[in-house]
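With one protein chain held back, the other chains of the complex are shown just where they sit.
Entry: chain A
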Amino acid sequence: MSTETADETLDVKGLNCPMPVIKTKGAFDELANGETMEVVSTDSGSMSDIAGWAESTDGAELVDQVEATEDGTAVYKHYVRKAE
């Protein structure tokens, strides 16, 4: 999974708990069925938070989670798909 294949991107860089999950939920509700959203966060806690949220949310499927470095900062990318 990569940035190119996601239908939408949600940038929550700089935001800390609980905002990444709350913003993810808000943007997820706007997705069309079958679409995939990329969530880019700088909060290391988002790895378990978004995984837990997706597991508990009907129709949300966590496709992938990637840890990367951008401009010397650790970023956590999450790919969430809305089930058809």
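By our rule, a contact is a pair of C-beta atoms (placed from the backbone, for glycine too) under 8 Å apart; a residue touches a chain by one contact, two chains touch by 3 or more; residues count from 1.
By our rule, contacts and distances are computed from a predicted model.
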Chain not displayed: protein name in its UniProt record ("Peroxiredoxin family protein", "Universal stress protein", "3-phenylpropionate/cinnamic acid dioxygenase, small subunit" or "succinate dehydrogenase"): "Peroxiredoxin family protein"
Absent chain, residues of chain A that touch it: 14-19, 21-22, 24-25, 53, 56-58
